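Questions regarding the structure given below will be posed in turn.
Removed from the display is one protein chain of the complex; every other protein chain stays in position.
We just call them A and B in the order they show up, numbering each chain from 1.
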């Protein structure tokens, strides 16, 4: 579990960078009674966590080492065979799996910048002295309360190549009116990223907005006295002030994008061909629909390893920037 | 292990809930037990029978409860409780539920799922039940009963068949000055050409299961091919017939008879909106409420290839092999199945053809539902879905090939070849996975 250390290490730095003047938490000698108290506080959560997360996760690892099927009486231990198959070209799953991993990779790369930058800009706009911020906040958050199934139906209806209203409106203003939004590349990517931004930007927006409220107004005043312009203030005050929030948002957004599945399942059916079949979509299909739970478990842990690497890199990068920022 | 129902703190009535039968019946039992008398009546103790099915839309929400209410009224010792849910949800949850002893006592499955369930020991061998009810293959359209046969045992009783047909928007067709519904390649192409002249893309073709894959399958059979070889060990959909079929479909786009990049369901929407004249679609659309004020007609699919053929799905009654299945419930369920088949006339309201010949051949059916006639006439040459455990995974490759060819990612032949390679690997894996 190499990914945990940077996460733990990051937390105190966030305090430092947040400008909230936090101190190291008061350290008291950890007596036996203290330890007991702590674990008693943790007990209800740990009970649930061990039963429904850790247990199944370990069970999943065991599954990935067998030819496990819920419909067979005897499960055979196959060692690392399910993993070896994934790394052996020409097996049934190898090419499809890696294709789906690359699709997930493309989606992360294509969506995360928008999912971070758009909410950031919106939050900055909402942070200006304006009326009706409450109304705007509610509006920007509203799509997020909808379930993915509803998102699929609404946008499938709007993005239909021939009868969708988006193409219709584009035709009215002289743009191409037959864009295959949900049918062909590269448009499917535009749709998937666009719909995801539309759906989830409200969440990141209110987090950024909250982060902006936390930046000391004196810093802006000081920058103004130094003759800094708007752009200058953005880079030298806003961005450094938002770093801890940025770490939080990039981490959760990367994970959310890595788990993307509903949008392409409902809007593009993974198509054209398998161009938008994400890793989670493929794993879920293999494990749940095709009764290939053991290979699906192996795939899940390969994906886990990939995400762990990405998370470590993300935290390293963020930490480096925080350090630079402090200098 | 089984916690009392009282544990449910908040929520709905549980009066109808079916507890787990822990009577310890033998798991391998076939037949109906001793409780069904010779005249097909259940004489055992009072039982609740849980029935899962996937008819959630259209007229079904009215028809199913009516039929069940009638059945329950006529059978004082049987209470059938229907659980409607999406077909996809049934596929997802039923296997695990059966293993948990929480599955239904009777359910309806599509033909292509039967072998997958049977191979996983999720269904009871229904041979005894079927003998008891007096059914044989002759009671149903040709080829349907055998879809329930797996490794020399019979697992299912046919319930309905759902062939593809040609839906025609007559208003649009009239724009091109055509009055005759095309029946063969020549007249169909002529109609498409005339429609093109009138500025209408006559048939919108898509690369999705609904309905491109059904159309492709109809065509491959028309060209004399098949999806798989006889013992389903090898994919043959990339044969010459398959390439012809798919090329015919991609040519629709190439020749301007179909727009490119039709999204799923785009074609039926276009037919309703009056933007196209033809749509190859299932008999289930005959009761689509959106057709209400449309001037439409259904016809057999045109014969494009060398012989008549059309894709059809079928649905079947099955008796799940729940952990600790109560034989009395199964016996009562078999009575229910027989009664439903005998009383399935009203089923046409849901846009499916009753499988029972006695009901389907009753002239009263067509009097009431004249739109069904073309579909009925297709049954002589209908082909049903391939039966083999895990086949849906291989079938998914066919749709993939269609999608790739219709979006111009690959030419028809290489799309089908690649898909067949993958399907062959899957078939081989299935043999290991489901035994042989």
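Note that in this section a residue touches a chain if its C-beta (ideal position, glycine included) is under 8 Å from a C-beta of that chain, and two chains touch if they have at least 3 such contacts.
The criterion applied here is as follows: contacts and distances are computed from a predicted model.
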item	value
Per UniProt record, name of the chain withheld from view ["Heme lyase CcmF/NrfE family subunit", "Carbohydrate ABC transporter membrane protein 2, CUT1 family", "Ion-translocating oxidoreductase complex subunit D" or "2-oxoglutarate dehydrogenase"]	"Carbohydrate ABC transporter membrane protein 2, CUT1 family"
Displayed chains contacted by the hidden chain, counting the whole assembly	A, B
Touch with the omitted chain, as defined above, among A:83, A:114, A:198 or A:234	A:198
Options A:46, A:117 or A:313, residue touching the unrepresented chain	A:46
Selected residue (touches chain absent from view) among B:65, B:134, B:324 or B:435	B:65
Subunit B, residues in touch with the chain not shown (by the definition above)	1-3, 5, 7-14, 16-17, 54-58, 60-62, 64-65, 82-87, 89, 92-93, 96-97, 100, 102, 210, 265, 268-269, 272-274, 282, 284-285, 288-294, 351
Positions on subunit A where the hidden chain makes contact	1, 3-5, 7-8, 11, 14-15, 18, 20, 22-23, 25-28, 30, 34-35, 37-39, 41-42, 44-46, 48-49, 51-57, 59-60, 63, 70, 122, 125-126, 128-131, 133-134, 136-150, 153-155, 157-158, 163-165, 168, 198, 206-207, 209-211, 213-214, 244-245, 248-249, 255, 259, 279-280, 283-284, 287-288, 293, 296-297, 300-301, 303-304, 307-308, 311
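Just so it is clear, only the chains that are shown with their structure count from here on.
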item	value
Where subunit A and subunit B are represented by their mean Cα positions, the distance between them in whole Å	39
Subunit B residues within the subunit A interface of the complex	91-92, 95-96, 99, 116, 120-122, 204, 207-208, 259-264, 266, 269-270, 273, 275, 390, 392-393, 400, 403-404, 407-410, 422, 425-426, 429, 433
List of subunit A residues in touch with subunit B within their complex	69-71, 91-92, 96, 156, 159-164, 178, 180, 182-184, 269, 271-274, 288-292
